[in-house]
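Yeah, one chain of the complex is gone here, protein chain that is, but the others are all in their spots.
Chain naming follows the written order as A, B and C, and within any one chain the residues start at number 1.
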Amino acid sequence: MGFEWIKIPYSLLTLFIVVNYGLLLNALIAKIAARVGRRHGIPIWQNYVDMIKNYGLRTSITHGVMFYMGPVFRLSGGVGLLLFVPTIYGSVMFSNLSFAGDLILALYFVFFGTLGMALGAGESGHPYAAIGVSRGLAQVTAAELPFALAVFAVALQYETLSVTEIVAAQQGSYLNWTLFTNPFAVAAAMLSFLGSMMRPPFDVVLAPQEIPIGPPTEYHSSYLALMQTNRAIFPIAKMVVYMNLFFGGAVSWPIFFVKIFLIYMVSVLVGVVFPRFHVEHSVRWFLIWAVPLGVIAVAIV
Amino acid sequence: MDKKTHKDPAKTSAELPSVDLNPPEVQPQKPPAPPAERTIELPEELRKRTVKGPGGVEIEVEPLRDYYCEAPPTVMPAAYSKIVEDLFNWARAESIWILGFGTGCGAIEMRPLMTPRYDAYRYGIQWRPTPRQANLFVISGYLSVKTLKRAIRSYEQMQNPKYVVGLGSCTINGGMYWDSYNTIKRLDEYLPVDLYITGCMPRPEALLAGFMDLKRMIRAGEAEGANKYAEYFDWYKANQKRVIKDWDMPDYSW
Amino acid sequence: MVDALAIIYLTLGTAFLLGLLRDEWRILAYGITLLSLAMVSGIASTWVWHLADNPAESVEIMTAGASPPFAINLRMGLAEAAALMLATLTGLASTIFLKDTLLRLGRRAMAVLLVFIMAICGIILTRDIFNLFVFFELVVIATAGLVLLSHNERSLGAGFKYLMASQVVSILLLVGIIFNYHVSGSLNIDDMAGMSDMLIQTTPLAFFLLFIALIVELKPFPANGWALDIYESAHPAFSAILSAAAGTASLFAVDKVLAIGGDSWLPVATGIGVLSFIGANLFALAQTSDRRLLGYSSVAQIGLILAIIGQRDILGDSYWLIAGGVLLAHAVGKAGLFWLSGLIAERELTAWTALRDRPLLLFAFISFIALLIGLPPFPGFYAKWELIHLLAGADRIALIVLILFGALLETAYLFRWFGLILKHDEVAEKAPCPIQKVVVIYSAVVAAWSLAYLWGELSVFGNLMHAIPLLFALLFLPLEGLPARIKNVLAIGGLVTWFILQYPLYDPLQLIFGAIILPGGALILLASFHNQGRRIGFYPAALWMFAGLSMLIVAEDSFTFFAAWESLTIGSYFLILRGKHSQPHAQSYILFSLGGAFLMLLGFALASAGNPLFPLESLTTVAEDVAPWVFILLALGMMTKTAAIGVHIWLPGAHAEAETDVSPLLSGILLKAGLFGLFILLIYMGRQQLYGIDLTHVLLWVGAISALLGNLMAIYQEDAKRLLAYSSIAQMGYALFGLALMNHLGWLMALMFVVNHYIYKSMLFLSVGGVAKRTGTKEMYRMGGLITLMPLSFIAVLIGIIAVSGVPPLSGFGGRWIFYNAIMSAEYRLPMVIIFLAGPIAFLYLFRLIHTIFLGQLKDEHRKLKEAPFWIILPQMIYVACLMVFALAPGLALRHVDAYIDNFFPRNGLNWEGLTITSTYGYWSPVSIMIVVGVIFATLFAWLVFVNRRAQKVKQFNIVFAAERPYRPETTHFAWNFFAPYRKALGFMTQPLVTRFWATVAESLHTSAELFRRLYTGDGQTYAIQLLGFVVAVYLLSSGVFYGV
Partner (left out) sequence: MEHIALATGFLLILIGLYGALTQRDILRMIVAFTIANTGVNLVLVAVGYIRGRSAPIINDNLPAAEATARMIDPLPQALVLTAIVIGVGITALMLAYAYKLYILRGSLDISKIKELKW
C-alpha cells in the first residue's frame, strides 16, 4: 500500500462530490419531509445559501481554545471517516485514503468527531450543551453495540476486515449482498443506524426547542458553517460504510447516489413517524430489540 | 434612510383615520448626558465578595467584571470587495433565520408561517431557538420594560449583521398602550429597527410581504441596524437605562 | 563446655542467695539477679553454638550417678539448647524491662522470677515425667507468686483462677504419672517411649491423663479462660516470659511426652492445635483490650505449633526447621509486643496511637507483626511454605485450608491494629521511652531480623535477605533521616541501574514488564520530588514493593515467585496506608491480597505434590486430576491483584485515598503483577478442563464482566480518583479478556494493554492528583473551568482520554485493532457481546472526567489557582511524548514481543515491515492515519482561523441562558449526577452486590466472635468446669485412637 501523491486530488474530488451531494440530499430529504406535511418545503439550494450566510457573518465569539476547535474536530471526523473508506468499488480514483486503515479504523473514527464536538460543547460552559452531550454519549453506547456486533458478524462471514474485500465478496448479483446472506446482521445494523442519525425517535440529543439544539447551542456563524458542512458529509460517510458492508457497495457514482438516498430514506421514514424517546427508553429499546438480532447474527455466521 | 411602511391590504385607504402614519424621524444623536449612576442595589449574587480559595488564598470576586465580557460592540465593516458583499447580502437575504422569541401578541401570527398554507421555509426563512444562530429578531407587538430587558440581552447575543422587525403599531408609537406605565412607546429609541409591519397584528400574508421587503433591503445592503447600534451604542444604552430601572447586567451582553 | 545443670543450680543458688541479703540492698540484689541470668543465657548460647557445629552428639546428663530408671536424666540436644537460650534470653530481657518494678517489689520478687526461669529451663531439660510435674508446679507457684507480688488489683482474681485451674491439672497429671509408672515401671520418657505400643494397649487412659494434662498446660482454646485473664492483667514483661518462654517449655514437654503415646495420638494433638488456632484468632477479632488480644494471639500461635507437632510424622527432617521457625517467630514477636505494650499507658487498642510519631518503635511494631504472620523475610514464611507443601504431599488439604484461614484471621486483626495506630483520629500523647525498656524492644527487633537471616541461611531455597532489591529497600531504613528529595534521587538511581543490570537477562515478555516496573516506576517517582520534608516510611515501603515486583518477573521457582508476591503486597500495603482516610481500604486490600496469596500457596503446594522446591516450568507437568484445581487457585490468587470483578472492592478505595504520587504507582504498576502472574500461568498451564468447562472460557467471562461492570460503575462516580480506579478495573478486565482468548493476537493485545494502561493511567492519576492538590478536593462537581488555569494538566488528560477511548490517531486504537483481529480467530464468541458494550461506555466516564474538571463553569474559589506543581507536570509531559511515540511506532515495543509470542501461538501473527502492520484479516498503518488526520485537522483549522478572524473572547456567563442571567457558577455547571438518565436505564447493573457479599462475610465473622466470646464468663469456677468438660470431650472424641479403631 505505497503512498502515491495522486491519491490526494482524487480524494478531494470524492470530497467535493460528496459535499455537494450531501447538501442537495439534505435539502431533498427536508423537502420530502415537508411535502409529507403538505408544505412546499425549502428550495433545493437552501443549504448552500445557509452555509454561505453563516460563513459570511461578520462577528463571532469564542469561549476558549477547545470551543474554537470543537467544530474543527467535528468536520475532520466527518471528512476523515469519508476518506478512510473506499466509496466506489473497483476504481482506483475513488478508493480514497483507505490504505491507512481497515473497517475498524472506520468503526472507531466515528467517535473522533463526537469526542471533539463534546469537548467543544463542554468548553462553552452552557449546561444544556453538557446535558446534550451526556444524553448523546449515553445513547451512543447502546446504539453502537448492535452495529459492532453486525460488523463483527460480517467480518466473520467474509473472513476479512478490509472493506474492499468485503465489497468484492458481495459483487455479482444483488442476491449475495449481506442483506440476503446475513439478514440478522443487516437488521441489527439498520436499527443502530436509526440511533446514530439524530432523527426523531432518537434525537433527544439535539432535541430542538427542549434543550435548544443541545451541544451546538453556543455555536454560530463560521463554527456553525463548519458543522453544516459536516452535517452534509458525516451522514453520507457513515452510510458509505453501511452500503459497503451490507448493500454491496457502489460500482459507479449513480448507483452510489441511489443507494445512499435509499439508506437515508430508511431513517427519514422512521423519523417522520415516531415521537422522541427519552434516553433510558432508547437505551432499553436498543438492548431489547437490536442487540438480540446482533447476537443471533454473530452466533449463526 | 426612509422607513417603508406597509399598509394592511385588507383595509382600503379611505377607511383609515387620517392619522399621520409617518412618525417624526428619530435621529440617534450623540449621547446627551452620562447615564445616571446605577441607583438600585445589586442582587446578592452580583455583589462584590471575597472568597477563601484552597490553601487559604483570599480571592476578590466582582461578578459583573469577572463573569461577563465588558467589551463594547464595534462597527463591523462590510467585506472588502463589493462583489463579495453583494454575494453575502444575497445569501443573508435568502436565508433569514428568525429568533424564536415571541415578545408580544404578534408571535401567534408567526406560527402559521410554519404551516403548509403560508410556509415561510420556501423563502429560506427558518426559526432558530438560540439568538447566537439567529439573524432576525421580530418584536411582535407591545414591549413591556421587563421584556425589553430580555429582548436587549437576546438582541445583543445575536451576531452582526442582525435585523429587527417591529410588528404592529405598538412598536411604532405605543399603539393602544400609548399611555401605559410599563410599555415602551417607540421601539426605535431602544433597538435599531429595520422594518415595521403595521396592523394590529398583521396577518401572516402581511408578515410574508414584510419579509419580502426586508429581503430587498438586505439585498440592497440597507439593513445595517447592527452597525448603527454599535455606532450609537451609548445613546441606545442611555435610553434603555432610563427605562429599565433594575439594570443588573453588563452594558453589552455578548 | 559448662555442664547444662549449671543453668538450674545457678539460678536456684542466686534465688536463695538473695534471701540472705538485707532488704534495702535492692540494687545489689537486682545486679546479682541480672548477673546470674546473663551467665545462664551465656551458657545456653555456648551450648547452642557448640551443638550447631555438630548437632549429632546431644548430651545426656545423669543425676545422682545412676542410669535413668533410678535417677532423673536431663538431655541437652540442639533443640533443647535453642529453647533454653530463648527462655533465658527472654527472662534476662524481661528482668531488664522490669528494673523499676523489681526495685519497688524487692528481692522476694527477684527470687521468684529466678525460680520461674529455672523451672522453665527444667521443663525443657528433664526426661523424667515426675520431674516434669515438679517443674510445672514450680512454674505455677512462681507465676502465682509474681502475680500476687505485683500489687495489681485486677490480677489477684486472675491469679486465683490460675491456681484453681492448675490444681485440677496437677490432679490429672499426678494420677496419669502414677498409673503410667505402675504399668511401665519407669518414670523416664525414653524407657516409656520404648514400650509405647504395650502401654497404649494396656492402659490408654493413663497416658491420656498425662497427655491431656500437658495439653491443658498449653492453654488450648475452649479451656483457657484462666490463662487469658493472666495475660490481660499481669505485668507485660511477665506476660512476655509467660507467653514466650513458658509457652515454649510446655510445647517442648508435649513434644517429648507424645513420643510415649506414639503416632496414633498425633491427630488428637493436631485437632486440638488447629481448633485453638482458629478459635483464638476468631475471638481476637472482637477484642478491644491490647493485652487480651495478645493473649488470644499467643494461644492461637501455640495452638498452631501444637498442630505442627501433631504433624510430626509426615514432616520428617524439616520438622525442627518448621516448628522451630514458627515457635521462635511467635516467641520473639509476642514478647516484643508485650514489651511494647509496657510503654503504652491505656489498655485500649486506640491508645497505641502514642507510637505514631515514634518511627523506630513503629518499625519495631511492624517487624513483630510481620514476624507473627510470617511475611517474607521472617522465619514464619519459610516454615509456613514447607509446612503447607509437606501437608499437601500427605494430601491433608482440609488441614491446610484451616491453617490458612486461621492465618488470614490473624492478619485481619493484626493489620487492623496497625492501621488504627497510624490512622486513628484522636492521638494519645507521646509514649514515654525509658532507656531500659526501649533497649529491650530494640534487642527483640535485632533478634527478629537476625532470626530472619538465620532461617534464610537454613532454608534450602536461598536466603531472601541475600536478594539485592530487598537489601536496597532495607538500606533506606537507616537513611530515613535524609530529606525526601535526596532519597528520591537515590531511589530513582537504584531502579534505573537495576534495570540496566537486569536488561540482558530479560526475555521479551519480562522486558515489557521490567520496562514498566523499573524505569516506569522511576518515572512516576519523579512526581515525588514535589514533597518537601522527609516522608518517613515512603521510600522503604515503595522500594520494598519495587523489589517484590522486580524479583517476581525473574522468579524461576515457585518459592521466589511467592516470596516476591508477598513482599510486593506488603510494600504496596504500606504505600496505600499513607493516604489520610485510606485505613479501611488498605485493610481490605491486604486481606484480599494475602487471601489471594494463600490461595496461590495452596495452588503451588497442590501442584508440587509435596516437594517444596518446585520450578515454575514444571507447572506444565502437573498431575491431570489436580491440574484444574491448581489452575483455579493460582488464577484466583492472581486475579485478586488485577481486581477482577468479585475481588475488586479494595481497588477503588485504595487508589482514591492514596497520595498523589502513590495512586499512579498502584494503578500503573501494581496491577501488572497480577497480569504477569496470569501470563506465566497461561504460558505453562494453557487450557484446563474442569467438569467439562474450559477454564479459559470462564476467564473470558470474568474479563468481559469486569470490563463491563468496571466501566459502568466508573460512570456514576463523583470522586475523580474513584472514577479512574474503576476504569482500571475495566482495563484490567480487557487485558484479562485478551489473555483468556488464548491466541497470538489476544496475548499481543494484553501486552499492548499492559503498556498502554501503564502510560495513560499513570498520566491521568498524576494530573487528577495535581488538580486535587491545587483545588483541595477530589469531588468533580466542585471543580470546573480549570482549562485556562491548568492548561498542561488539561493537555495531559485530553491525550489520556483519547488514548483510553481508543480513538484512532493515538495508541489506544492499536489495542482495539489487535483486539478485533484477536476475536476474529477466537472460537468462543459469546462474551464478545459484553466487551462490545463495554467499549463505548468508556467514553462516558472519560468525557465526564475532562468535562467536570476542566470545561464548564469556573468556581469562585478556584479563580486564582496556579498550574499543578512542576514535578507532577513533568512526568505527565513525558508520558504524553511516550504516547505519541508509541502511537506512531507501536512496533518499537511490540515487534519483539510479537516474535516471542510466536513460540506459544505460531499462527496468525502480525508482520511489521513498512509503515503498515498487516494481520491475516486487516491492516493498520498508524503513521499514515496520524498524517491524514493531522493534515485534515490542520487545513480545516487554518480555514476556520481564516474565516473566523475577529472572534470576541467572552467570559463564563456570556451564554445563551434563555435571555436570562445565569445565577452562580455552581448552579450553572452541569456535573452532579452527570449520567442520571443512564442510571435509570442500566443502573440496576451497578448494585453493590459484591460489596454486600464481602460485608456480610466480615460481619458474620465479627458477630460470631462477639457472640461466642461470651463463653469466658470471668467466673473461675466456670473456667474449671470448662476445663474438665474439655478433658472429658477430648477423651470421648479420641476414644477412636484409644481402641485402635
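Keep this in mind: a contact is a pair of C-beta atoms (placed from the backbone, for glycine too) under 8 Å apart; a residue touches a chain by one contact, two chains touch by 3 or more.
Keep in mind that this is a model prediction, so the values were computed, not measured.
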May I ask you to name the displayed chains that the omitted chain touches in the full complex? C
Contact with the hidden chain (one of C:L163, C:I536, C:A826 or C:L1005): C:L163
Out of C:L21, C:V134 or C:A980, point to the residue that touches the absent chain in the complete complex. C:V134
Across C:P68, C:G122, C:G145 or C:P540, the one contacting the chain not displayed is C:G145
Of the residues in subunit C, which ones touch the absent chain? 130, 134, 137, 140-141, 144-145, 148, 153-154, 156-161, 163-164, 166-168, 170-171, 174-175, 177-179, 181-182, 187, 228-229, 232-233, 286, 1013-1014, 1016-1021, 1024-1025, 1028
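Simple rule for what comes next: only the chains that are shown with their structure count from here on.
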B-C versus A-B: which has more C-beta pairs touching? A-B
Report the chain whose mean Cα position is at the greatest distance from that of subunit C. B
Could you give the separation in Å between the centres of subunit A and subunit C, each centre being the mean of its C-alpha atoms? 54
Subunit B and subunit C, separation of their C-alpha mean positions in angstrom: 73
Would you please write down the residue numbers of subunit A that are in contact with two or more other chains? 58-61, 212, 217-218, 221
Where subunit C touches two or more other chains at once, by residue number: 950, 952-954, 956-958, 960
Interface residues, subunit C side, partner subunit A - complex: 785, 787-788, 798, 801-802, 805-809, 813, 816-817, 820-821, 823-824, 829-830, 832-833, 836-837, 839-841, 843-844, 847-848, 850-851, 855-857, 916, 921-925, 928-929, 932-933, 936-937, 940-941, 943-944, 947-948, 950-954, 956-962, 972-975, 978-979, 981-982, 984-986
Give the list of subunit B residues in touch with subunit A in this complex. 69, 76-79, 87-88, 91-92, 94-95, 97, 100, 115-116, 119, 121-122, 124, 126, 129-130, 132-133, 135, 159-161, 254
Partner subunit C, residues of subunit B touching it in the complex: 45, 49, 51-55, 57, 59, 61, 66-69, 71, 76, 101, 130-132, 150-151, 153-154, 157, 248-249, 253-254
